[in-house]
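Moving on, here comes chain A:
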Amino acid sequence: MEILTLAAKIGAYALMTGVLLFALGVVALRNLFHSALCLAAALIGIAGLYLFFRADFLAAVQILLYVGAVMTVIIFAIMLTEHLSGKTTIQHNRQSLPAFLGIAALVTVIAKVILQTPWPVTQKALGAHTSVEGIGTALMTVYVFPFEVISVVLIAALIGAVIIAKRENPS
Partner candidate 1 sequence: MSGAGCGKEYGKFVKKSVPFFGWGVLCGLWVTLKNFITSYFRKPDEGGIFTVQYPEECLPDFEASRNFPFLVYDETPEKPRCVACGICERECPVKCIHVLMAKDENGKPLRRPAAFDIDYSLCMNCGNCEEVCPFNSIFMDHEHKIAAYDRKDLMRPMQKLLKSNSYFHSIRPRDAEAIDRAIKEAAEKKKAAVPAKPAPSPEAPKS
Partner candidate 2 sequence: MTLIPVEHVLIFSLLLFAIGLYGTLTRRNIIGILISIELMLNAANINLVVFAKTTSLSPETGQVFAVFVIAIAAVTVAVGLAIVLALYRSRKTIFADEVHLLKW
């Protein structure tokens, strides 16, 4: 049976490198439409990762919300703003070198911190498989206040987006 676990491990690492590659695609590609599609692929990869962590409710929500809704809005925006000819202008501004150096420094610092701290991995948590019912009850009992606040924020965003994007109808 350990072959299957080995296969799962290799699968997880492959998935992670895949997501990183797609993320690089998002940042580096000149054509905006291609980078949006790379983001979609990265999000699906991350949903796969959640499945690997046996958080299947979250994987489904991630695909439903991110890939289904957020990506569609982004592609709508791309379609409305880019004219069909699609001649790609330069996509990166001048600060790319200083930004790269700064981020590299940040990464080394945080990586050192991650590798040194002894993460308290408790055996009990590993076994527990969070089911959909668990999340449902948590949402409705412990986190009911943030749940209501989120719905208010969503309504506010909805109305705000409509007002900003609404075109004053031509007379």
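Per the selection procedure, all candidates are chains of the complex that A comes from, given by their letters.
What to note about this one:
Rule of thumb we're sticking to: a residue touches a chain if its C-beta (ideal position, glycine included) is under 8 Å from a C-beta of that chain, and two chains touch if they have at least 3 such contacts; residues count from 1.
None of these values were measured; they are calculated from a predicted model.
For chain A, the touching candidate in this complex, among 1 or 2, is 2. Interface residues of chain A facing candidate 2 in the complex, by the touch rule stated above, are 5, 8-9, 12-13, 16, 19-20, 23-24, 26-27, 32, 35-36, 39, 42-43, 46, 49-50, 53-55, 57-58, 61-62, 65-66, 69-70, 73-74, 76-78, 80-81, 89-93, 95-96, 99-100, 103, 106-107, 110-111, 114-115, 119-122, 125-126, 128, 130, 134-135, 138-139, 142-143, 146, 150, 153-154, 157-158, 160-162, 164-165, 167.
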